[in-house]
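There's a structure below that I have some questions on.
All protein chains but one are shown in place.
Coming up: chain A.
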């Protein structure tokens, strides 16, 4: 780090504070959000952090000036957080940032218009990301990670601030999506229910008013919840919405949506084309699709085993396992078709030993009883 003089440090700090108060008084959200976005690691924020280390009396500077003291509750902890962030002390950075964010929310509530909404988004994002990093730090020190959970509580409070009649309510969906990300990460997915209820059934919000980007994210997460609950028609509807309205440029997002949409579509008998799987690198589904096409039971079991961990973690394993029935149906249909071609007069009688042979070839070890079982299920 190049040597910075006391004067230079002082200048940079007052520069920041001036930009902050100018942004607020002229309602310039673009400038304001840049001042809050730690994770952008912008050179100006980094050099501000360095300046704070050199000129250590920023608090007095803030409190003694009429220009800066109104935002003291925001900037004092913000500076502290930035310093901790710079030294890699994430737990303290999170705690201080949350304090600053809390003060910001109080001001935000008093501002009549929604001019600062995007700055609020930045704060919500930073809270989540800082909390995640803080938890990693806690876990690596053998302590129990609970900052992300605290972030969830904090953002619920912010959500409450946005819910209301004013123009600020369009921000609620962004907050919801941040909350979803937190709950999914923590595994406390049941907490999504209450916020979904607020969005969907409480009569404050008109879903169509929300920004498209937020709607896509929302449908992605609620679609995934439907997959977990094996509610396939709803999952299909929501994930398809997300897919159709997703930015075609963002391939990573499309991939994430497809990862859950494909098992749903497979369950209702719709197979994706191979090029789709290749384009979005979802080759773990290739063998499953193939197995469904061919009626290849062995391939299905093999594919499930090969990617078992991955499928279990993403929560689609049980959905894919249920495809076994469809694979059987496909197999028997093919046998039926072949037999019919060979001997049309006896088409209605499927020979059991033919079936047993086919199954044996697929390494599915069965006695004569079992195929009859399937036949009886489908009234063949």
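Keep in mind that, in the parts below, a contact is a pair of C-beta atoms (placed from the backbone, for glycine too) under 8 Å apart; a residue touches a chain by one contact, two chains touch by 3 or more; residues count from 1.
Following the convention adopted for this analysis, contacts and distances are computed from a predicted model.
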UniProt protein name for the omitted subunit, picking from "Vacuolar protein sorting-associated protein 33A", "Golgin A7 family, member Ba", "Small ribosomal subunit protein mS29" or "SAC3 family protein C"? "SAC3 family protein C"
Residue of A:63, A:109 or A:279 in touch with the missing chain, whole complex considered: A:109
Kindly state which of the options A:150, A:234 or A:271 is in contact with the chain not pictured. A:150
In terms of residues, what is the contact footprint of the unshown chain on chain A? 24-25, 69-71, 73, 95, 98-99, 102-103, 106-107, 109-112, 142, 144, 146, 149-150, 153-154, 156-157, 159-161, 163-166, 168, 187, 189-190, 194-195, 197-198, 202-204, 227-230, 308-309, 312-319, 321-322, 324-325, 369-370, 372-373, 375-377, 379
